[in-house]
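The other protein chains are all here in position, but one chain of the complex has been omitted.
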Amino acid sequence: MNVGQNKVTTLKNAIETFVTPGCHLSIGGFTINRNPMAAVYEIIRQKIKGIHLYAHSNGQGVDELIGAGAISRLEIAYGGNGKFASTCIRFRKAVEQGVIEVEDYTNYQMTLRFLAGSMGIAFLPTKSSLGTDIINKWGFSKEMRKKSSNIPDDKLIEMDNPFSNWCSTSKVVLVPAINPDVTIIHVQKADKRGNCRIEGLTFADVEQAKSAKHLIITCEHLYEKDELKSNSDQNQIPFIHVDAVVHIPHGAYPTACYNCYDYDPQQLKKYGEYAKNDDDYKKYLSKYIFGIKDHQALIDLVGLKRMEMIKADPETGYASNMDRT
Amino acid sequence: MNVGQNKVTTLKNAIETFVTPGCHLSIGGFTINRNPMAAVYEIIRQKIKGIHLYAHSNGQGVDELIGAGAISRLEIAYGGNGKFASTCIRFRKAVEQGVIEVEDYTNYQMTLRFLAGSMGIAFLPTKSSLGTDIINKWGFSKEMRKKSSNIPDDKLIEMDNPFSNWCSTSKVVLVPAINPDVTIIHVQKADKRGNCRIEGLTFADVEQAKSAKHLIITCEHLYEKDELKSNSDQNQIPFIHVDAVVHIPHGAYPTACYNCYDYDPQQLKKYGEYAKNDDDYKKYLSKYIFGIKDHQALIDLVGLKRMEMIKADPETGYASNMDRT
Amino acid sequence: MEYTLKEMMTIIAAREISNNDIVFCGTGISMLAAMAAKKINAPESVIFFETGAIDSKLEEIPLAVGDPRVMYHTSANGGLLDSFATMQNKITGDHVVGILGAAQIDRFGNLNSTVIGDYSSPKIRFSGSGGGCDVASFVPKSLIFMQHEKKKFVKKLDYLTSPGFLDGPGAREKAGLPSGGPAMVITNMGVMKFDEKTKEMYLAGYYPGITPDEILDKMEFTVDTSMAKEEIPPSAEELYLLREKCDSRRLIL
Partner (left out) sequence: MEYTLKEMMTIIAAREISNNDIVFCGTGISMLAAMAAKKINAPESVIFFETGAIDSKLEEIPLAVGDPRVMYHTSANGGLLDSFATMQNKITGDHVVGILGAAQIDRFGNLNSTVIGDYSSPKIRFSGSGGGCDVASFVPKSLIFMQHEKKKFVKKLDYLTSPGFLDGPGAREKAGLPSGGPAMVITNMGVMKFDEKTKEMYLAGYYPGITPDEILDKMEFTVDTSMAKEEIPPSAEELYLLREKCDSRRLIL
């Protein structure tokens, strides 16, 4: 958070400043939509390692961070990417090879954990996962938890309803709050102070943003101070929560950004191909991430024709009739 | 809730159907803003009694329901009306004369209780009110609670943080969920299926709406089925939660409705005068509620000139430079 | 008339959906089934997604629940908190039909979509719960898509991701879950349901050309087949609407 008036900076600087080795990170978006991909690629480019990542279903961004070896611990609900990966390939390999420690939650639980963090409360209750291995099986041991001041001593706690049977509820599961060191989200519109306007679904971005100690915003469109203060009903994140604002057109590419561009099915498929084996994946990393200097270079590399293809139809907000086979 | 496709009805019918004697009710808005006043007056006109009312700071509507004798039990955070009543007069008289049972909470607690109800969970935690009489002093006795299946056995429950000292939290207060039999809110825009768009602050309307077993919407502007499905980012309540939609221009009068009209300072002041003693208040009731057949009759009685005075400035959303002395 | 098993499975699921049902669907065939129901037999059913979109128009089929196509022409665009609250809150949740899939299922309809092998060092890692466990925990009725294979219909799950009837009658209630649970398992060979009393899976239907014994051969545990009937294949109209109005580009089919 920062109550200051101008937070515009470069992506390089924002990542250097807030994303430190071993930090606890969360990224916005959902599967193939509005992942802060430019920031993900910059984190990889800066070779920041040992990150503890919190994810619900943050699809493409999660798989690329894992693939590049940036992640050592992962708390996650869903490591898939819709039709493009029933299970994300680099995520799967990393878990099966034991190169990352992983702990499983549900999408609702992860969202409630961010909500708890954003509310400044230690936990929230739900009925989800009662009687399942989500409660019984922990990815992080009691010992490791006790040692780490920034991980709660328990994964989840089952509790009887203290209000007798109020709401015909006998038991609940308590999920512990998450307050990431830094959250990064990509939005359609932000002003220079950091007021944000997300178009289309917000997923869990608002909770992830408000629960974070530091918040980096990348945006498609950057507005002057106060320009977004008209029609502010549509702003979900007031500037006080924001530390850095970075203007990056196509900042979610190859994932979608509603009303701006669609996901790129060709790039996502190609990624899946490269991801299948380690040598090919090295080629992917050097060609699409390490081999280029910034996100604009990636957009240039992919080319104008592809950008035209994924350009959003102003009526529907996505690329109507785009070939997705 | 009702998944049906057309919910348009008359106010008379909506109130008759859903607001029954002794029911548990909540109304939307905040102090002098967006109270569902047309519905409040219709409840009074239909002489429905014994209502258990849940309120945070629902100002004008609460005081008029109490003044008319419709309320027997009240759970409330704030019985004031801003500059127009540091303490609402009829509320104060009713409590001091012991004609209503009242139990006190904070605004955040009441909002969390509606949120819990809307989430389908028995309780939510907060740090608010630890060490205060909000926790220690109950308005409803243990005995009465035990007898009533629709009131939780405990007002609030203090609990140690089960996640040790996670989030440097040692204790929390658990607030029990509220699921009113019926919630009534007034919105700027609704379609015939019940999709709702609130402009300006939402207060706790969305939580009150989604926690209710039945939901009555009164609206300034009524739209055809699906008209509000474009720009649906701005819709807060999808139609599945809604039971009845009633089209009532000036339905929040004499409270404000952002972008439509301001509160009426003259009428609110006059109300305060009438409220001071019981005989005058009887005059108020017969002149402004029982003496007229519906809300349009009230608008006609107050007159066009006043409606012009409170008409919202399209830029600011309120009546700029209106005389409020 | 020719049809694929995938089409059969989709239509059978679609037939289970009624007007005024609120249908929770995931990616792929489950989304297609929900779309087919709206076109064929339940035009007033309401589709919603865990991402927060409700009553989406779906002019094109989404390839994920995060696809921007779910955001167009909705009743509201919210977030994950909204969609899961719609299910956990029984006022609306009691009207929700969930459509799920998994890597393993047991005879009480519990699902595994997390790992094969030991959780701490798995042989195979899958995506994990996503919203699956949430839906299975909350909703009164769910439909489950499975492929009929011995390694998928198992005596004991490697990991219980999403609750069915847990270990039998009364177990959900004992665990603190709302009553409800799986209603139907739709596979590439037939349809399984769950006994009212024992909560155990039984064979309710098999597809034309497939015998109950062939189905039992594809399962690690046996189920009662005495009530099994041959399923009615998709009609020409059902197929037409599914193929032309739901997935004309064959992105899922």
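To keep things simple, chains are lettered A, B and C as they appear, and every chain counts its residues starting from 1.
Quick note on the criterion: a residue touches a chain if its C-beta (ideal position, glycine included) is under 8 Å from a C-beta of that chain, and two chains touch if they have at least 3 such contacts.
Given the structure is predicted, the values throughout are model-derived calculations rather than measurements.
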{"item": "Among shown chains, those touching the left-out chain", "value": "A, B"}
{"item": "Given B:I76, B:A122, B:I151 or B:A275, the one touching the chain that is not displayed", "value": "B:I76"}
{"item": "Omitted-chain contact residue, chosen from B:C219, B:A256 or B:V302", "value": "B:A256"}
{"item": "Per the touch definition above, residue among B:E42, B:D181 or B:E207 touching the missing chain", "value": "B:E207"}
{"item": "From B:N150, B:S170 or B:S286, residue that would touch the chain that is not displayed", "value": "B:S170"}
{"item": "Touching residues on subunit A - with respect to the absent chain", "value": "1, 3-5, 117-121, 179, 193, 195, 210-213, 226, 228-230, 232-233, 235-241"}
{"item": "Subunit B, residues in touch with the chain not shown (by the definition above)", "value": "29-33, 56-57, 59, 76-84, 86-88, 91-92, 95-96, 98, 104-109, 111-112, 115, 126-134, 136-137, 139, 158, 169-172, 200-207, 256, 258, 262-263, 265, 312, 316-318, 320-321, 324-325"}
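In this text, only the chains that are shown with their structure count from here on.
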{"item": "Farthest chain relative to subunit C (centres taken as mean CA coordinates)", "value": "B"}
{"item": "Centrality ranking, top chain (CA atoms only)", "value": "A"}
{"item": "Centre-to-centre distance between subunit C and subunit A (centres being mean Cα positions), rounded to whole Å", "value": "27"}
{"item": "Euclidean distance of C-alpha centroids - subunit A vs subunit B, Å", "value": "37"}
{"item": "Geometric centre distance via CA averages, subunit C-subunit B, whole Å", "value": "40"}
{"item": "Interface hub residues of subunit B, defined as touching at least two other chains", "value": "117, 120-121, 179, 233"}
{"item": "Residues of subunit C whose C-beta touches two or more other chains", "value": "77, 88, 90, 138"}
